[in-house]
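A selection of the complex's chains, in situ.
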Amino acid sequence: GVLPLCSRPPVWGRAARQPPGLPLAPCRTFSNNKILVELDESSGVATVKFKSPPVNSLSLDFLTEFCISLEKLENDRACRGVIFTSAVPRIFSSGLDITEMCGKSTEHYAEFWRAVQEMWLRLYGSNMVTVAAVNGSSPAGGCLIALSCDYRIMVENPKFNIGLNEAQLGIVAPFWFKDTFVNVVGHRVAERSLQLGSLLPAPEAHKVGLVDELVPEEKLQEKAQAVTAQWLALPDHARQLTKSMMRKAVLDRLVAHREEDIQNFISFISKESIQKSLRMYMEMLKKKK
Amino acid sequence: GVLPLCSRPPVWGRAARQPPGLPLAPCRTFSNNKILVELDESSGVATVKFKSPPVNSLSLDFLTEFCISLEKLENDRACRGVIFTSAVPRIFSSGLDITEMCGKSTEHYAEFWRAVQEMWLRLYGSNMVTVAAVNGSSPAGGCLIALSCDYRIMVENPKFNIGLNEAQLGIVAPFWFKDTFVNVVGHRVAERSLQLGSLLPAPEAHKVGLVDELVPEEKLQEKAQAVTAQWLALPDHARQLTKSMMRKAVLDRLVAHREEDIQNFISFISKESIQKSLRMYMEMLKKKK
């Protein structure tokens, strides 16, 4: 059940920000087209920055790079924690790329959906401490990334929204989006928010527990580092076993029904009515620009 | 597993409140003995009014009419949402009619309990948007009706109580009452409230999430209409699939154990100790008058 990895290997290199005259800081960076990774070896914390303008949408390419980066970090003994954030102003991630779901072949839908599953399985099941530093709006799949982390910090700007708003597009969040959501906000808030496709402004999201903490934008990275350090103060082994105990049931459920879930996605997304409503949604987005 | 429907068919008719001189408003009403239904075809929203004085208790007749009305609306393409409210002052519904559980035959208990199950299966599993406009006290089965809706608005009067108070009567809420309750308020509040048989005044009920919103009595129907319209703004198909995803596990559990649940009810309610405590409770209610 592993994503076929793309052929373009990531490139490791020294961080450019190395100040002159000081000994080399233990910071490595690597970058694909859409994701920038900076690993600070002294703290063991990597920062994964989404840099796929205009809105960091989760295309097949983005997802593939995301999984490669995550796998690379997971296997790197120097890395124990990851902070996810956006290099694009005002948006964390806009979620699944609708163009991947519109007018494509059945094979393409299957490949795309498997990549979405893979991203979630790796992220929700990661042994590393994972912190979302949400510095912009984060609908649908963007929200899922945040929900799958261990801790969510969001910029307190009420113009930034977050939520699983799939229902607004006429589509249904898959059961594992729902399970992840219920584990964070409880059954009632999930039931109501999913049916209404609610996008909550940051302060509302904080009130219902969708994010753990709000901070001013200029404090976000500092706070994310402090929180990650706090989680890393615990012995890795006990923390990882505990995390696995909490998340295993939900992870296992997708693993057990993975192919079925892909077939469900294909047959749902192939319906003419769904294709039509996705085309209308894309038109609307274009006009907004 | 469908309720044997009563032979008296409901009567459709024009709303009497049609103002003179205006074109006919698209409003249809139908009424049984204990329930009044008004369907506004322009909005797609029906109002179901309980009018079984003195306390809208859920007798076999009431439940049968309730299921017929619900089935009728569910199959009516003009109807997409339902508001449940009471036409009796100060009481939403007093819950299951104790006279149906006292001194009757085994067959009667079975028929009655099947009707209770049927009501819940139809309501909790409804494809329509369901909103409880709770304009009075709502113990036990009355509370279950509210819990089974998508949204609960209650008059802010602290004299109006709501809760699953079965334990106070010496009886036990069935597992599917409990499952529905847990899905709304979470495990801890449910555990405590069910054991204490708590009836909470409206403000307390709001605090623990048993109701979603409090309004002054004169704003209730307006608010219920606004909330229903908000839920109906979403595409039906996605909303319905999402609702089903959230509630299926709990619905399936009763469907799988329906006959067993009926037998449990019969053997519990047939105990002399239970019969005695129900008789005492009825005596107490009579003296209260």
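Brief remarks follow.
Per-chain numbering from 1; labels A and B assigned in written order.
FYI, contacts are C-beta pairs under 8 Å (C-beta built on N, C-alpha and C of every residue); 3 or more make two chains touch, one makes a residue touch a chain.
Just so we're clear, the structure is a prediction, and the values are computed from it rather than from any experiment.
Here 2 identical chains are displayed in place, and the whole complex they belong to in this file is assembled from 3 copies in total.
One rule holds in what follows: only the chains that are shown with their structure count from here on.
Fitting chain A to chain B on Cα positions gives a rotation angle of 120°, stated in steps of 5.
Spacing of chain A relative to chain B, judged by their CA centroids, is 40 angstrom. For chain A in complex with chain B, the touching residues are 166-173, 175, 178, 186-188, 190-192, 194-197, 273, 277. Across the complex, chain B meets chain A through its residues 150-151, 182-186, 209, 212, 230-231, 234-235, 237-239, 241-243, 245-247.
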